[in-house]
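All protein chains of the complex are present and in place, except for one that has been dropped.
Showing subunit A:
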């Protein structure tokens, strides 16, 4: 039997947890109590329920063993574990933030806060209220003021796709681009092939590039990976 030191934690609803000291010390709050010799009996944690405490302990276990030289847990594996771990409903997430703060477990606090921040990003105030069950408690005057201040964040400009140019190209060249190749092979050749994500100036550059690749292929040199195809196949970059 190993003589690993253990501490006893007691949740608000009376659940008892026996945990290795090193794991418990992931919590700076508990660490302080242990170092001040207040941990001989069960440490009461009146702000944390048993359910949440068991989750916190799970987190601490996973993150303590990662600093153990025997376990070679890569950063990526740990991140994947964190992502899985934090996939909980909002009520649990709220309790986890409060517990991580109260118990002072930095890694867990960062993880939970980042998760909430990611949920907030790019949502409208209405969507935020719906998701987090928040009531709009502004007075009409306050609402007016807030709207005036923040109006800029509610609207974004559209990209300049107004100029519509058509380009006629040989089929062999067009087939350099995987997306268009697929369209052609699906018999989409009756009318103009619309490329919504590409502006005409880029399309011009792309066609130039394709021309070069077709010429290179004809002279039996290796076609290099084309920036052009990357543009068409990756609409976010165009």
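Everything below uses one rule, namely that a residue touches a chain if its C-beta (ideal position, glycine included) is under 8 Å from a C-beta of that chain, and two chains touch if they have at least 3 such contacts; residues count from 1.
Quick note on the criterion: contacts and distances are computed from a predicted model.
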Query = UniProt names the one chain left off this complex as which of "Replication protein A 32 kDa subunit A", "F-box only protein 6", "Acyl-coenzyme A oxidase" or "Trafficking protein particle complex subunit"?
reply = "F-box only protein 6"
Absent-chain contact - pick from A:6, A:79 or A:129 = A:129
Ask   = On subunit A, what residues meet the omitted chain?
value = 90-91, 94, 97-98, 101, 109, 113-114, 116-117, 120-125, 128-129, 132-138, 142, 146-160, 162, 201, 205
